[in-house]
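As you look at this complex, bear in mind that one protein chain is not there, while each of the others sits in place.
Our next item is subunit A:
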Amino acid sequence: MESKVTCENDLNFKATELRLGLPGTDDSEKHTPPSVRSNKRALSHETTEDSRSKSNSGTSDFGDDEKEAPPAAKAQVVGWPPIRSYRKNCFQPKKTEPESAGIYVKVSMDGAPYLRKIDLKGYKGYPQLLKALEIMFKLTIGQYSEREGYNGSDYAPTYEDKDGDWMLVGDVPWEMFISSCKRLRIMKGSEARGLGSYV
């Protein structure tokens, strides 16, 4: 009871095809079971035959075969494993918890007597972060450009990354930034200008 593989043609149905599976995976040896409810008997029949032939051959590669298909393609059978849904659901949320914890980093500004702390998770991207810094420290940071850094300002936001290096805020994608940023420092004056003109 194998699903028919959609043939590629000029209209490129493949790109718009709805199917189970991770984007980019090939639909070659697809072991996607048909809709669980309507074809449950077929599925169980199929797997029973599979297991019989495999157990006869004395190998344990039935488990391996199941792994060929990408995990997302394997439909979970209703009511299996036999765990009450309350228990099943209890631990789903756990996986997202680390993501919801804040990423707090210290922010220092040259010449300021004390530091501040901000939660990088609270910002969607660089514009919001820079705006917040501007408000917090009552200064203007200016526009970021890849070539020239922060021009038109005495200040440049920098950060220390995982390797201990001081980087200019804005060079790397936002997600990479918040995962590698350890602390922020708003450089001022000649140092700041040096960084911009260095680039």
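Simple rule for what comes next: contacts are C-beta pairs under 8 Å (C-beta built on N, C-alpha and C of every residue); 3 or more make two chains touch, one makes a residue touch a chain; residues count from 1.
Operating definition for what follows: contacts and distances are computed from a predicted model.
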Per UniProt, the name of the complex member that is left out, chosen from "Transport inhibitor response 1-like protein isoform X1", "superoxide dismutase", "NADH-ubiquinone oxidoreductase chain 4L" or "Septin": "Transport inhibitor response 1-like protein isoform X1"
Subunit A, residues in touch with the chain not shown (by the definition above): 37, 40-41, 44-45, 47-48, 50-52, 55, 58-60, 62-63, 66-67, 71, 74, 76-88, 90-91, 94
